[in-house]
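Excluded from the complex is one protein chain; the other protein chains are retained at their positions.
The first chain written gets the first letter, and so on, giving A and B; residue counts start at 1 in each chain.
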């Protein structure tokens, strides 16, 4: 496929930055963007973190986006006070959309009662059910399922195998990565003295504008009413969102997080990877939750917490510092007891049976 | 799509409860069920938790299921001693099945040697391999894969993109949520001094009656013989079940749990979200394992455990209470040492380098 190509001087103009040519260097065609280490002579690179300034003299990059103080440090420099956002804008000029099919494939299965807006693309092997409504310019990659009565805004992209169960509502410009599932049945089971009761899940899922859902992530439909994801919220791969969760705007939910049913998440919340959140909680707006945390209580607005169960981040950091010293603390206490004439407590040997199987597995795996 | 609609008086009869009409209210058509907060005038709601009794006077719900003491607190009340089970039964009357296609699509690919019971539905783009046998009334949504020699009981539902690799056996009335994968190759690799050896996985997966498997969950096929899931067991989204796991009846396995190979799980076991279980263990019947626990040893029947590695739940709770006080304990011991004339131990400053990257990430993410 022909690479996109832009003259460097035109790039400077489009990005609104100054081009400095040093040592007789001329304008060149730029065909891509890469790191300082890996860029070739037809590629643009960037220096954002001063820590890497030393790489400037070794880079093979055809041109570099850098701060004014580095304007003379490479043959061709696009000078920017803040290189990173310029770099991010440059990326959009070189980003090629996935896929090149256009129109509606005759190998797709589209119910006659479904309605597709102008300029929609539907790849082969996708299924669009009765009364589903797609806005303008939506793209549906192969193998997607759009159940009956779904409503999609304009410009949504469903990558391969995305699933929208019946009644799912998406705003404009939503993106579903491959295998994302919206609207599967919530885990509505409860133990009773007569066994496990199943509670039908008659609600649905609604996402606002610009929501993105990661590969193989799952957002369950509500038991009643709606599981909702606010506009601008981005959800990473393999995340689980339980039934009746209500999540606000502009949240960042990193990979493998799990949020149990009926929890309300405010706006601007960030959850790092592998966090678990219990059900029926309130997570305050603009709070940040550290990786692998276990949230068992409400989190106040604006708090930074970590740990399982969670505590204030500063306490977590203090505790993480001291935890490796706990064995020493046991010894210190034993010494004090001895000095005060206490009968010695039998010393505690490291007990590898505690972790029996885990321990054996570690040993076996590490033996090469 | 026309909403399901039931006259309130008929609902009362079907549910076997008494209808009380207050203040001149008449019978009405009910079109759905919703929470007290969100229900509209044609919807039924319910009051189960006395904590929410205050919402009764503000609800717009057309009718409410409530205990006898609230029989006069709304215009139309379905009176039940136990509102919740009545509500759950009412839900089944309003639950619309997903999908409305019937019959076997000409766009499905079905091997001539496969056999489909009476009343089966197969959507477009599903593949059913040689010698597969489906019982009566099974529904196979778009994009499913049913490998050769699979055997399904009656009334099974495979939602979009469910995968059954060769030889998988399902009982009656099993439900696979979208993207669930049964029978992928177990992770049969072992390090040896000659590198990584692959052990072929020649077994299969068997599930009993009424088993449900969540969206994008994976149950691996056995190395030898069978990975088995007992009747009535419900497995949530994104769960991983390793090869040769044997799980009993009526277990509830919440989202993102991982169970390593050859572990045996008894009947009636509950695992909360994100639990990890090592391989080759025995998890006793009717035990309960808390969220994010790490199970490295056998669990006795009926135990409640939590933590990583697991301990008795009461000990876990005691430990969780004391953990935030550990930094203070270090200070208390230092004070005792000082009083007894010990040379002071250099104080331990909070060491943010411990968590270097994680720490920087937290700071960056929280800066808005």
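Just so we're on the same page, contacts are C-beta pairs under 8 Å (C-beta built on N, C-alpha and C of every residue); 3 or more make two chains touch, one makes a residue touch a chain.
Just so we're clear, the structure is a prediction, and the values are computed from it rather than from any experiment.
Visitor: Tell me which of B:131, B:282 or B:342 is the one touching the absent chain.
Guide: Of the listed residues, the one touching the omitted chain is B:131.
Visitor: Who touches the missing chain here, B:6, B:76 or B:161?
Guide: B:161
Visitor: By the contact definition given up top, give the residues of chain A that touch the hidden chain.
Guide: Residues 1, 32-35, 38, 85, 88, 91-92, 94-96, 98-101, 105, 107, 123-125, 141-143, 159-161, 175, 177-179, 190-191, 193, 214-216, 232, 234, 236-238, 250, 252, 254-256, 268, 270, 273-274, 278-281, 291-292, 294, 296-297, 309, 320, 323-324, 326-327, 329-330, 333, 336-337, 340, 345, 348-352, 354-355, 358-359, 361-362, 365-366, 368 of chain A touch the chain that is not shown.
Visitor: Would you write out the residues of chain B that touch the absent chain, in ascending order?
Guide: Chain B touches the chain not shown through residues 109, 125, 127, 129-131, 143, 145, 147-149, 161, 163, 165-166, 179, 181, 184-185, 187, 189, 191-192, 195-202, 216-218, 220, 223-225, 238, 240, 242, 252, 256, 258, 260, 268, 270, 272, 274, 276, 278, 286, 288, 290-292, 294, 296, 304, 306, 308-309, 311, 313-315, 317-323, 325-326, 329, 332-333, 336, 339-340, 353-359, 361, 364-365, 367-368.
Note that in this section only the chains that are shown with their structure count from here on.
Visitor: Suppose each chain is reduced to the average of its Cα coordinates; what separation in Å results between chain A and chain B?
Guide: A distance of 23 Å separates the two centres.
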